[in-house]
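Heads up, one of the protein chains got dropped from this complex, but the rest are sitting where they should.
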Amino acid sequence: MAKVTKNYQLKIPSQTDNLELIRNFVSGVAKKVGFDAEESNKIELAVDEACTNVIKHAYQHDTTKDIDVAIKIDYQKLTVIVTDRGRSFEFHEVDLPDMKQYLAELRVGGLGIYLMKTLMDEVEYHSKPGNRNEVRMVKYLLGRSGKEDDKPR
Amino acid sequence: MAKVTKNYQLKIPSQTDNLELIRNFVSGVAKKVGFDAEESNKIELAVDEACTNVIKHAYQHDTTKDIDVAIKIDYQKLTVIVTDRGRSFEFHEVDLPDMKQYLAELRVGGLGIYLMKTLMDEVEYHSKPGNRNEVRMVKYLLGRSGKEDDKPR
Amino acid sequence: MNGFEVKREDRDQISVVAVKGYLDAHTAPELEQMLQQLVDEERVHIVVNLAGLSYISSAGLGVFMGFIEDIRKKNGDIKLAEPNEKVYRVFDLLGFPVLYEIYQKEEEAIEKYRN
Partner (left out) sequence: MNGFEVKREDRDQISVVAVKGYLDAHTAPELEQMLQQLVDEERVHIVVNLAGLSYISSAGLGVFMGFIEDIRKKNGDIKLAEPNEKVYRVFDLLGFPVLYEIYQKEEEAIEKYRN
């Protein structure tokens, strides 16, 4: 496990056919620093969802844009930051689905942010000066830092 | 195959246990843009050799340093640029081995640059202002651009 | 880069769709097309064999949600079979087993239609 802060960065064109490269990068780093397969899979899926949203919503399929995926490892946690320079949105105003209702009503879509929050220990979204938006997600290496379950807060 | 220039970038701590992540990144991009397995393997190995040299020689195993691996795809070629901010060296003064003699004399080491030149279509090294050194390697997508064999020039 | 593949095999009134590789925002349209094709042909007794699937994201889940209402209205169904552990965990996390029958073996799913 890492003893000091380590940074890993990937910059990649905003195309759905690059999602696989992003996933391989993220799960590679996660496993390397000590997450087991199950936890690495969760991080991988959460980052896929964040990047899929950037491709679809922030850049609206403009493939000339880039996505930045940065991973920071320090003593007890992994932080992934997905940055775009496209459209921002009101993260806190997005309605998260109640899954029982969602399934009963046979709804479609709208699971990305819910999944990110379910899979990771912390998820934040920030619109920054200079038209930069970032999704910042944290997963703790040792245990679950007091969280009792996997439900989004 | 890419229609316009596309850039892929990886920034990663200078540690030998990151070589695998670098290789997966490079071979992932190479396959994605249309190189077959054999050609992707060559690019992967050439980049491993370049990065191993950065870790060993340019940074002398100082793992607080970073390696940048940038891949540029345009119409007919893939360019990989490996950048470090460590010790530079006189690329053109390195003696390349004559393999017959090398094997006869049971020599050890000194195969990295030879391999890079054998595996790629073009290999250059530049020391840039601001203590940046870069190895720039090119592989053509379509055929071998007039080269008759795989020997370094 | 294992990509994605989708293959169809008709068995009497049942269509078995076998998927392979990863099902994400890039590859979901291929599965969508296949299911659309089946609906167009009124072949609505569908088994999706997930044995070869190594990964699924919400874009992949969305394909199933996009067709289930229409298919059930036509008295058909989408039954799922043979997901590996990684893929099953994603279905399970979202409660999908409430909505979709998921079988360990393709044959079980087929049998269900026949009974």
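Read from first to last, the chains carry the letters A, B and C; within each, the first residue is number 1.
As a convention for this text, contacts are C-beta pairs under 8 Å (C-beta built on N, C-alpha and C of every residue); 3 or more make two chains touch, one makes a residue touch a chain.
As the structure is a prediction and not an experimental result, all values here were calculated from the model.
Among the residues B:Pro13, B:Gly28, B:Gly86 or B:Gly112, only B:Gly112 touches the chain that is left out of the figure. Of the residues in subunit B, those that touch the hidden partner chain are 15-17, 19-20, 23, 37-38, 41, 44-45, 48-49, 52, 55-56, 99-100, 103, 106-109, 111-112, 115, 118-119, 150.
In this section, only the chains that are shown with their structure count from here on.
Subunit B and subunit C have Cα centroids lying 43 Å from one another. The mean-CA centres of subunit A and subunit B are about 31 angstrom from one another, to the nearest whole unit. In subunit B, the residues that reach two or more other chains under the touch definition are 28, 32. Of all residues in subunit C, those that touch two or more other chains are 1.
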